[in-house]
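Shown here: the complex without one of its protein chains, the others still in place.
Moving on, here comes chain A:
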Amino acid sequence: MNITYREAMRAALRESLKQDERVFLMGEDVGRYGGCYAVSKGLLDEFGEERIRDTPLSESAFVGAGIGAALGGMRPIVEVMTVNFSLLCLDQIVNTAATLRHMSGGQFSVPVVLRMTTGAGRQLAAQHSHSLECWYAHVPGLRVIAPATLEDMRGMLRIALDDPDPVIIFEHNALYNREGELAEDVTVSEIRRAAVRRAGSDISLIAYGGNLIKALEAADELAKSGIAAEVIDLRSLRPLDDATILASVRKTRRAVLIDEGWCSGSLAAEIGMRISEQAFYDLDAPLARVCTAEVPIPYPGHLEQAALPQVATIVNKARELLGQNV
């Protein structure tokens, strides 16, 4: 079946709403407007205002309300338009959702699902383009996942809803319009596990979300010059699947980490450190990173593209590590 990522998420939402009466979707413009990325288009007609609930511009109150509703036995899916706006409800996510279970000595779980878009590439300038998922991946008590394939976009929501703890799903905005073949019967085996999206023996390209596409393109490019790159899709940013990452790096002995966050304090930095701690002597080359330049994302297209990880940069880094002339 040919389908877009947007349609895959919508199908997942529809299925969840049908399967479980406790599920409802809440957020700014999810209803009448159809979702600012048109993900929830049509759902209001199908499920009504109670369950496709438009909220005022009150990120803190409606995210907090999602947390409270989860405590009260519902299974809310709260859409925060973009990770940029989630800073207005950072308190509720970090100080409440992530802490209640611990501070109550295990008495209260918070089964809330938060969906937000992330990422740049649409010339929306700094306040709509940042990738801050590593801030959330820093926080114990949260689970952070990032679908990068159609199957994951379709399947991760169900798994997030089944999770008794707060889950944040980061959807890269550049993915929504992409089309592809979706297997009829989708089963996402395990969001906790990273996936090897392409096997290879010379170097590991480790990516997640929208940048998986770039990593796969880079691998195609490298193959032309005889380099077999292995591509790892993290899928879960918290917890990280060390085992899959290390198994790959021990095999290929080289790694490039691709992350749309800024280099400083990035998820790439964390993964690089884990590899150093656990597989230093297995490495044949220094670790390398392709991250976003240390600048708020600029508006002009050429500068925006220059700031972001690109296929060519990934290819060059990989060649460098393999001692090929760039």
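The criterion applied here is as follows: contacts are C-beta pairs under 8 Å (C-beta built on N, C-alpha and C of every residue); 3 or more make two chains touch, one makes a residue touch a chain; residues count from 1.
By definition in this document, contacts and distances are computed from a predicted model.
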**Report entry** Name under which UniProt lists the unshown chain, selected from "Pyruvate dehydrogenase E1 component subunit alpha", "NADH-quinone oxidoreductase subunit I", "Iron ABC transporter" or "Peptide/nickel transport system permease protein"
**Finding:** "Pyruvate dehydrogenase E1 component subunit alpha"
Requested in this report: Would you mind spotting which of A:Gly27, A:Gly64 or A:Pro147 touches the chain that isn't drawn?
Outcome: A:Gly64
Query raised in the report: Among A:Asn95, A:Ser225 or A:Gln305, which residue is in touch with the absent chain?
Result: A:Asn95
**Report entry** Residues from chain A at the interface with the omitted partner, ascending
**Finding:** 22, 24, 50, 55-56, 58, 60-74, 76, 91-92, 95-96, 100-109, 140-141, 143, 163-165, 192, 238-242, 270, 273-274, 277-278
